[in-house]
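Not every chain of the complex is shown here; the ones you see sit where they belong.
The letters A, B and C name the chains in turn, as written, and every chain counts its residues from 1.
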Amino acid sequence: MLRPMKKRSKKDGLPPGTLVHIGERKAEELKITIIDYDEAHFQERPLGTIEECFVFKDQPTVTWINIEGLHEVQVLERLGECYGIHPLVLEDILNTDQRPKMEDYGEYLYIVLRMLDGSQKNGGINTEQVSLILGSNFVLSFQEAGGDVFDSVRERIRSNKGRIRKMGADYLAYTLLDAIVDNYFIILERMGEKIEVLEEKVVTHPTPETLGVIHHLKREMIFLRKAVWPLREVIGGLERGESPFMSQPTKVYLRDVYDHTIQVIDSIETFRDMVSGMLDIYLSSVSNRLNSVMKVLTIIATIFMPLTFIAGIYGMNFKYMPELEWRWGYFAILLFMFGVGIFMLSYFKKRKWL
Amino acid sequence: MLRPMKKRSKKDGLPPGTLVHIGERKAEELKITIIDYDEAHFQERPLGTIEECFVFKDQPTVTWINIEGLHEVQVLERLGECYGIHPLVLEDILNTDQRPKMEDYGEYLYIVLRMLDGSQKNGGINTEQVSLILGSNFVLSFQEAGGDVFDSVRERIRSNKGRIRKMGADYLAYTLLDAIVDNYFIILERMGEKIEVLEEKVVTHPTPETLGVIHHLKREMIFLRKAVWPLREVIGGLERGESPFMSQPTKVYLRDVYDHTIQVIDSIETFRDMVSGMLDIYLSSVSNRLNSVMKVLTIIATIFMPLTFIAGIYGMNFKYMPELEWRWGYFAILLFMFGVGIFMLSYFKKRKWL
Amino acid sequence: MLRPMKKRSKKDGLPPGTLVHIGERKAEELKITIIDYDEAHFQERPLGTIEECFVFKDQPTVTWINIEGLHEVQVLERLGECYGIHPLVLEDILNTDQRPKMEDYGEYLYIVLRMLDGSQKNGGINTEQVSLILGSNFVLSFQEAGGDVFDSVRERIRSNKGRIRKMGADYLAYTLLDAIVDNYFIILERMGEKIEVLEEKVVTHPTPETLGVIHHLKREMIFLRKAVWPLREVIGGLERGESPFMSQPTKVYLRDVYDHTIQVIDSIETFRDMVSGMLDIYLSSVSNRLNSVMKVLTIIATIFMPLTFIAGIYGMNFKYMPELEWRWGYFAILLFMFGVGIFMLSYFKKRKWL
């Protein structure tokens, strides 16, 4: 479930740069994978210890170290020392409640954003923080949990499809960003379908459950928006940035991701408008139904109250009530009651209540 | 119908620049038309294969190649190679869920925007993505479906009306943009009429159906806004831009289109204000009607409940009830009941309920 | 009445610069008046044909040509040729749905804005497009209909009051703008009075008609805002502009008009806040009234339902009902009923319903 705040209290009072993992532990065990390639060579393997990957550091090939699971703080510390990562960056990686941002530390770029996972069985959305560190010839990626949206990227590297093997680490970083943003569309597509179903329902037969669903959607939207909105600035910053690690050809591609991000934001805003419009419609529908319930009540009461009153009159036990003695009194009064009923119904017809 | 999101999932995981048509196939078959002209000459013909148009590329005449239908990806690929179009542009042309934008690729300008079609029988609005590529002496236009708003432009070229044959490709691009934006006014006009009819209805006799119509209008407005809003920036960018393909005289005309775009945006905002105002009025009207229903109920109940009670009293079977024996008891009690009724009615009159 | 959109469809598909009058024909017949003056001389006369005014073009005196009625397109065309007006400007003059704007065409400034007419008998507001063309020694003004707010300006020129005869054409243009903006205050004043009356009504005794009036006011506000809001930019642009036709002393006066425009915008925003606040109050008032209606119903029902039930019990025909035989049974039960009624009333008193 989407929770508004991670527990940060366990870090309260520690000096800055102290490495503590904030957030639930999502991965069973830490998994480190290394993919090392250039146009000619390719190597992919899981690592037992973090030290194994240090040899790749000074080679000209592109090295992608992917770490799933953040609970073993020492591993990050070792990696950080090897690649010269600032303690505050490591702290941010561990603190899984970051706002998407990009920071240029000269030696490397630090990018943090959120990856969505819509594969939940209950239809909910899972969100996971992904940190990328882009250096001259390496990309380090940190994920909270196992499983990601990078499989197609790995496949393209393995099979040397497209231009990925011909390009540098910056293109790899772009590809990872692109995979994450492309995945947003899948989530939005599903959301769009939910919204359409809901819209239909809200106008035709709204139930109290509908209200709960609208509320839930609204909430998901709030979180999605919080996750995606700052991304615009992040990717725009990468595209316009001065960093030597981001080459001009890759920037053309980044503009594409930037456009996608704006499209995602646009869609979220559209959805928000639609969902908040739905709540208005819901309220109006409920009012309409109340109106129609009240009309039924009023019609029934307005017809039967006078009739019951008339019957009540002739149920009185006065000694002298001439009508009671009449031969056709009973039938006359039945006829009269019938007439009153017809009159009432035609009145309601005129008022368009029937 | 307007759907919040196109299906992008079929593209998930493919490398950037892979050409896949995203969106429903709207055109039965691909149609390529070429119009080639300068002040003296004019030639217009449908093409069987895309290769036929390559001969026009190096002639000084203005060439307009119009492609309707995007499902044959190879045709675009061939055309792209011939005119040197970047793969990402081709990808954007095929991905029919673009936000209006303008990109300067040096060799050419890429403009994407949405064309509206209000000729639907059910009164709905169809929206179609139009991509324009403006080079030094050519304009390529890509439409999702057959049928467009460019007939008057074609007619003007054919009959050499106005200054279109005297001007270059930039003026042609302007004319196409102008035709699309002018068409927005037609859509808005029709919308304005719908809104006026609705406004009348909402105040005088709102029904639950009215709610559905308001909701539908609101939705159309959201989509219209999404389609038009970024256009302001696009055309403003063209007008202020540095591109050598856009000559100064044409820029004066572009300012005119820019003004129109702002007028369209203004009108949409006005409509939005009006429609959301209508929902408030609707809710208030429904409350008013509930109020008047409840008043009828209350009046009926307040008159007949006490009367029925009185009748009930004299319907009791107590041995000793002196009134029952009176000669005029029955008529006295009828008179009394009549008095109670009159009193109640005058009470409601005083309270302004009648 | 204020309509959201003018009919533009009759212009659909024509080349840009084609002169077609868009909007209803408001003036019975075209009226051309010329006022020509400098500090010493003054001449004012109506013209039969547009050609008569061409002689004034090259004289150093200030020439003000005022045209009321836009349906004779040829007249504008002739005038345009004589003064060298760009076809797009003439098109804008004829298209009476312009957003207020100012454009510097080098030879002249083109200003378009809306003149309000609050003199309608039914209290409605009429709006009319006024176009001004300011050249070095002339002002051309185009109005849709006869009748305007410039009478005081004419009077000042005729009687040589104030500094108008001593100044150039720019001061004349300023004076016309000032007259139009000053007139806005009259409209706002009347609106303010309407709002105050309405506010009183909404809190004390709201009726469904009040809702209609609020809705109408809201609508007028939307249109007023649309007409005035861009004016800020227009006059600010004139004041800060580089045009040689606008002299420094006149710019000091323009700052005054600018302040007035901001005051008008401020007031409109205040009115908007007040009117939308009123709708909330209206809804709350209606809810309150529903509440009080329901209380009456509930009080009546809660008192008489139990009493009627008691009477019903002693109306049953059981053979063996001991109370019926009692000497004072009837009076005892009347007393008991009276007690129940009193108890109920005191219960409602305690609950503050009475």
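Here, contacts are C-beta pairs under 8 Å (C-beta built on N, C-alpha and C of every residue); 3 or more make two chains touch, one makes a residue touch a chain.
Here the structure is a predicted model, which means the values were calculated and not measured.
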*Given 3 chains in view, how many copies does the entire assembly contain?*
5
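The rule is short, and it goes like this: only the chains that are shown with their structure count from here on.
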*Which chains does subunit A share as contact partners with subunit B?*
none
_Superposing rotation of subunit B relative to subunit C, computed on C-alpha atoms, to nearest 5°_ = 70
*Averaging only over C-alpha atoms, locate the centres of subunit B and subunit C and give their separation in whole Å.*
26
*subunit A to subunit C: how many Å between their CA centres?*
43
*asked:* I need the residues of subunit B touching at least two other chains; which ones are they?
replied: 283, 287, 290, 294, 297, 301, 305, 308, 312, 315-317, 321
*Contact footprint of subunit C on subunit B as seen in their complex*: 151-152, 155-156, 161-164, 175, 178-179, 182-183, 185-186, 188-189, 192, 195-196, 199, 203, 252-253, 255-256, 259, 262-263, 266-267, 270-271, 273-274, 277, 280-281, 283-285, 287-288, 290-291, 294-295, 297-298, 301-302, 305-306, 308-309, 312-313, 315-321, 352-353
*What residues on subunit C touch subunit B, complex-wise?*
3-5, 7-9, 11-18, 86, 88, 91-92, 97-99, 101, 103, 205, 208, 211-212, 215, 218-219, 222-223, 226, 279, 282-283, 286-287, 289-290, 293-294, 296-297, 300-301, 304-305, 307-308, 311-312, 314-317, 321, 323-330, 333-334
